[in-house]
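Dropping the structure in here first, questions after.
Omission of a single protein chain aside, the complex is shown with its protein chains in their original locations.
Right after this comes chain A.
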Amino acid sequence: MIEADEAGRTFTVRRRVVHAVRDLSFRVAAGEFVACLGPNGAGKSTTIKMLTGILTPTSGRIRVAGLDPSRRRTALARRIGVVFGQRTTLWWDLPLRDSLELIRLLYKVDRKVFRERLDEMCDLLDLGGFLATPVRQLSLGQRMRGDITAALLHDPAVLVLDEPTIGLDVVSKAEVRDFLRRRCAEHGTTVLLTTHDLSDVERLCRRVLLIDHGRLAFDGTLDGLRATAPGATSIEEVVTDLYLRSRTTPRTPPPAPRPTPDGPSATA
């Protein structure tokens, strides 16, 4: 469902070429729920933006739902849903209901189907109380539920979630996670999620991609990731350990492949 082959993106900052992402290769099969982890500035957002067609890769090849994101952006938009936790994709000044109706029209979702899906979401995410409120007046938790609803109204095959639980309180986080797990399992949606909250990963994802310095540093199961640092007591420690190790490893040559007892092999 998602394929990246040696995908890279460079930015020119004051005449210096910066590799935000380089030689990124991975595959995500239909129905998988994958977490994409990495420290700030590692290239997670750049990756997400290349997968959704917002940024054009400067090298390599990317396919999402069989389409080249940057060239077939509009066609791809009908098949993917995107949530940016940091900012809303809804219209700031419009009531939530109007925003969702506009999305219905933009995605050409049949009115009856839309009604059914919205009723289902209202039920599961408890939207009823704030459908008439302008988006700018919603609390963060309400806004996030609105954004998730908006991303799912056209029943996308792929859902991309960029930090969907950032800033949410414990209760809201649990609600959002429960909803995502159930809904995506029922519909067979392929999900790629970035997060800094490792409990998101523990609850939702079987597979983990770790991106660091713009490269794929680990690709395997959560247990596999744990096994890379046997002494660690929590998943936080495992990831911190990996971050620290990658920081002390010289940048060139690229970091050596790390052993992964189960799951797909690590790449460098």
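We take it that a residue touches a chain if its C-beta (ideal position, glycine included) is under 8 Å from a C-beta of that chain, and two chains touch if they have at least 3 such contacts; residues count from 1.
Simple rule for what comes next: contacts and distances are computed from a predicted model.
For the chain that is left out, the UniProt protein name among "Glutamyl-tRNA(Gln) amidotransferase subunit A", "Transporter", "Pyruvate ferredoxin oxidoreductase" or "Phosphate transport system permease protein PstA" is "Transporter".
Screening A:89, A:172, A:199 or A:240 against the full complex identifies A:89 as the residue touching the chain left out. Only one of the listed residues, A:24, A:37, A:67 or A:80, touches the absent chain: A:80.
Across the interface with the omitted chain, chain A contributes residues 11, 45, 49, 52-56, 70, 73-75, 77-78, 80, 82, 84, 86-91, 93-94, 98, 102, 105-107.
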